[in-house]
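Only one protein chain is missing from this complex, and each of the others stays in its spot.
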Amino acid sequence: MLHSTERLTSALLLAGTGFMPERASSVAPGVDGVFAFIFWLSAFFLAVIVVLTVLFVVRYRARPARPAPEPSPAHDTRLELLWSGIPLALVFVIFGVATKVYLEMSRQDAGASAHRVQVTARKWSWWFDHPGGKGAKELHLVVGRPTELVMASADVIHSLYLPDFRLKQDVVPGRFTRMVFTPSLAGTFPIVCAEFCGTNHSQMNARAVVHPDQASFDAWAREGLQPEASLVEVGKRVFDEKGCMTCHSVDGSPGVGPTARSMWGRMEKLADGGSVQVDENYVRESILKPSARVVSGFENVMPPIPLEEREIQGVIAYLQSLKEGP
Amino acid sequence: MSTAQAVPAAAGESYLHHGRGVRSWLLTLDHKRIGIMYLVLVIGALFLGGVFAMVLRLHLWSPGGALVSNDAYNKLFTLHGAVMVFLFVIPGIPSALGNFVVPLQVGAKDVAFPRVNLLSFYLYLAGALLFVGALVAGGLDTGWTLYPPYSLEDARGLGILLALTGVFLAGFSSILTGVNFIATIHKMRPPRMGWFDLPLFLWALYATGIIQIIATPVLGITVALGFLERLFHLGIFLPEYGGDPVLFQHFFWFYSHPAVYIMILPAMGIVSEVVSVFSRKPIFGYRFIAMSSIAIAVIGFLVWGHHMFVSGQSRWTNVIFSFLTLLVAIPSAIKTFNWLATMYKGAIVLKTPMIYVLTFFAIFGVGGLTGLFLGALATDVPLHDTYFVVAHFHFVMVGAVVTAFLAGLHYWWPKMTGRMYDERLGRISAALVFLGFNLTFIPQFLAGVAGMPRRYATYAAAFQGMNRLSTVGAMVLALGMLIAAWSLLGSLFRGRRAPANPWGAASLEWAAASPPVHDNFESPPAVVYAYDYSGLELISEEAGWARAGGTSR
Partner (left out) sequence: MSAPSPGSAPAARAPFLAPHFGSMGSQLDTAKLGTWLFLASEVLFFGGLFTAYAVFRANHPDLFHYAHHFLDWRLGALNTVVLIGSSLSAAWSVRCAQLGQRRGLRAALLVTLLLAGVFMVVKYTEYSHKLHHGIGWGAAYHPTAEILESLPAALRAVPAPEHLGTFYSIYFLMTGLHGIHVLVGMGLYLWLLRRAGRGDFGPGYYVPVDMVALYWHIVDMIWIFLFPLFYLV
């Protein structure tokens, strides 16, 4: 019974939801089933409306041979109650099936052994702190393992959208929001921001990497934890992972903020009329308190980035390396 | 009354010639002239919003963006949305067409409060000017939904303050229009005109008025709070001062969802008029249609939470809002089937207004039915804030409302101007608008299902095909609209003179001359049921229709 329902569903999906991305979470098949149900119901009613419209226009068009309407009732309460009642009944059905799946999607409890990831959204990048302490700009998950994302925003409202998982949740500053689900397919899937958040909203992307087993995840989680070889590498990693590059290009092209290429040592004119040379102290201040001294010609939009001391030193070393050229 | 109004009108002198000069228009208390002034501004807003839309579509021709920077794109879509919603769709049918038609349809000389009506016009004008000011002051890039904290960050400059004030004034204008229409429909009817004799357009505007009066003040206080929060950091919406950004969303949608019904109800009213007149048959199931308007207005107040299914509000709140939202399907279905039943066994005349209405059935069908996907929780979660939503609300707010607006504009054009438009051009424009519209927005449904979020200045290469189809469609749609504008404007110079009743309609506006005299009716019109076509006969194309023997009930 269940098997045949599934086959029927997938047959319908080919016609109705062929544009849907892959189904990579345990709730995705349920969502697609609801989608297909509403799709075919809607297709039927749309067909009724269009066919009747065309039919009536052809059949009852005013012609010299047929100048006046034929007698017909001005209302028919039973008929009207019928076409109020049928939609009402169908609405109950839609509500029932959709809510059943939704309650599964919006589960709050991932269980004691859940894979817990702390998500931080900021303009315009994502940051994921994984179990075991590894942070990354990619989200790493394990097939079949119940997962809980606890999400916070450093600035404005963002929305974590995983199209292949059929899941989405706003990330609101000043509070935590949660997403609980179970990945069902190994692979790499896009993560996008679905709530408008400013200049680079459309480039606030990341990837979800679903590992085929726990061992694979553990291997990944360990590999990043060795100390880095040099400060320049630390800085390059920070620049990449914290999303600095979204605004400060490293190739000299213009962006939301001044380009990082040849930034080191430059005399910058400030928005308040003064000027400053880009040195260790100015870089530190600009990372921790970006709005203190803004370079003229740029918006005061950078959020504070709370870096650790070694990371700040790394960024300074990286900026110096950019100045000297690759 | 101003002195210009006190001079009794010479018999037969149309409202267009009653008083000359710019002052006689700018200070007029005549609902017809106020309606025409609204019409000019509203169409100006449609044109401006349309130009923004074309730039957006051309930009999206290639995945990396073809024309403008991300910031410019964000400003363009914000202004496109804000101008279209606040300056075109919301006031479009009620303020422009409604102002002209409502007193005529109730057989009155004017609306209940003519001076309030003029005040309402100037509030709208001031709001519109502030929007232009926001554009000049560097624009704003918050989206028309103005969600904080983004919209109230210090980096948002003067633009947001001007825009918030503009929304406040336009909202106040909308409230006063609603008060005026409800009072007019209640109190200005001739004694023998019962509630169920009224044209359904009036029922629709009555329901609209309820929403305008109850929902719009909440928008007013919301934008006022936003304004003060931005200036003084009150700590109501901004989390860093202790505020709650989601509270703004509740306030905003408490107005802005019912606002969708401010847009669609008058459109449905026009459809009810046109489908009956051009089927030459009384509307089928008058009471069900009238009551479904009221039902939509009432249910419309209880569904705002469906814009916030993924905002973090509690899941059981979501479940309740989902159920209430889906209930809107029922009055919508009633109307649709009653319109179709009106055509059954009729004598259908395919003039331009009717062609627009026939396309309305299909477009509203798609717009309404895709609403089911967004009202149902399981499917809304992935589809929320994707192009599926964009396509859905454009089907309702553009497809259905603009189509009905154009139907109404062509239908009442002879009454407003005294000229007949070119029927051939009208039909071509209707067909192009329909084709272009579908080509623009059907691919957007597919992009949304495939996972393309809205408000994206750049997009993944996989969506390119759909976006290009959409851009081509937008050009066809623009061409259709331009042809409609050309045909209507041309009729002012070349059109033949319109008879009083060119369509054979039974409602009272057609008992007035085309264009009507200053006081609307030279003698009190005979009151009949608005859809009683008995005795109406076509004298000739030039002389139009007249009721044999001048019978009344």
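As written, the chains take the letters A and B, and residue 1 is the first residue of each chain.
In this text, a contact is a pair of C-beta atoms (placed from the backbone, for glycine too) under 8 Å apart; a residue touches a chain by one contact, two chains touch by 3 or more.
Source: prediction; values computed, not measured.
When the full complex is examined, the chain removed from view is found to touch B. Taking the complete complex into account, B:D110 is the one of B:D110, B:D197, B:E273 or B:D422 that touches the chain left out.
Looking at B:P217, B:G312 or B:G535, the residue that reaches the missing chain in the full complex is B:P217. By the touch rule set out above, chain B reaches the unshown chain at residues 1-3, 5-6, 8, 108-110, 112-116, 175-176, 178-180, 182-183, 186-188, 213-218, 220-222, 225, 228-229, 232-236, 241-244, 247, 251.
One rule holds in what follows: only the chains that are shown with their structure count from here on.
Centre to centre, using the average C-alpha position, chain A and chain B are separated by 33 Å. Chain contact summary for the complex, chain B toward chain A: residues 70-71, 74, 141-143, 147, 149-150, 153-155, 239-240, 244-246, 279-288, 310-312, 315, 318-319, 322-323, 326-327, 329-330, 333-334, 336-338, 340-341, 343-350, 358, 361-362, 365-366, 369-370, 372-373, 375-379, 381-382, 384-386, 446, 449-451, 453-460.
Note for the complex: chain A touches chain B at residues 17, 19-21, 30-31, 34-35, 38-39, 41-42, 45-46, 49-50, 52-53, 56-57, 60-62, 66-76, 79-80, 83-84, 86-88, 90-91, 94-95, 97-103, 105-106, 108, 155-157, 159, 161, 163-164, 166-170, 172-175, 177, 190, 192-203, 299-301.
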